[in-house]
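Of the protein chains in this complex, all but one are displayed in their positions.
After this line comes chain A, so read on.
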């Protein structure tokens, strides 16, 4: 389920395709088991900076290669494919499992739940590999959670870049946030004629 670019990336404007990072709500991005708090934010950047590690990268804690990344978006997006650039010497993740529109997942949840899709990753140091999604399942994504359970044998997992390709809609899939419940109807708020009413409330 991976494909490489069959064109010269300099000609084709890959940067425009991989622009979903602009719709990520970076303040709310979190990662579990990261060794440096907040380093997850450095992983989402433009395509042409995918190999640039000057601002840090995401690394898991020593001795524990699992990583869990929670990515909320500012509007619902459709995700076509995902690209992950890992580190060398076995620090790249070897598996990726994705969950959609669930927040507050921790490791025990991630291990027990069935993901929306999972991929076997290969080492992708140049960032030319992308992993396609089952597109119908990724149609209105408000938040994406990526679980990387294993790597290629190193003590810790390193991720330098996570790229998302797709489209952004302008909609926001939000739960109803402002609700007032009434126990009894307030007749003054209801406009209706007297005809057809069985009871008349003064």
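As a working rule, a residue touches a chain if its C-beta (ideal position, glycine included) is under 8 Å from a C-beta of that chain, and two chains touch if they have at least 3 such contacts; residues count from 1.
Note that contacts and distances are computed from a predicted model.
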| item | value |
| --- | --- |
| Chain not present in the shown complex, as UniProt names it (candidates "26S proteasome non-ATPase regulatory subunit 4 homolog", "beta-aspartyl-peptidase", "AP complex subunit sigma" or "Trafficking protein particle complex subunit 2-like protein") | "26S proteasome non-ATPase regulatory subunit 4 homolog" |
| Identified contact with the non-displayed chain, of A:89, A:103 or A:150 | A:103 |
| Residue among A:39, A:61, A:140 or A:169 that touches the chain left out of view | A:61 |
| Missing-partner contacts on chain A, residue numbers | 32-33, 37, 61, 64, 66, 103-104, 106-107 |
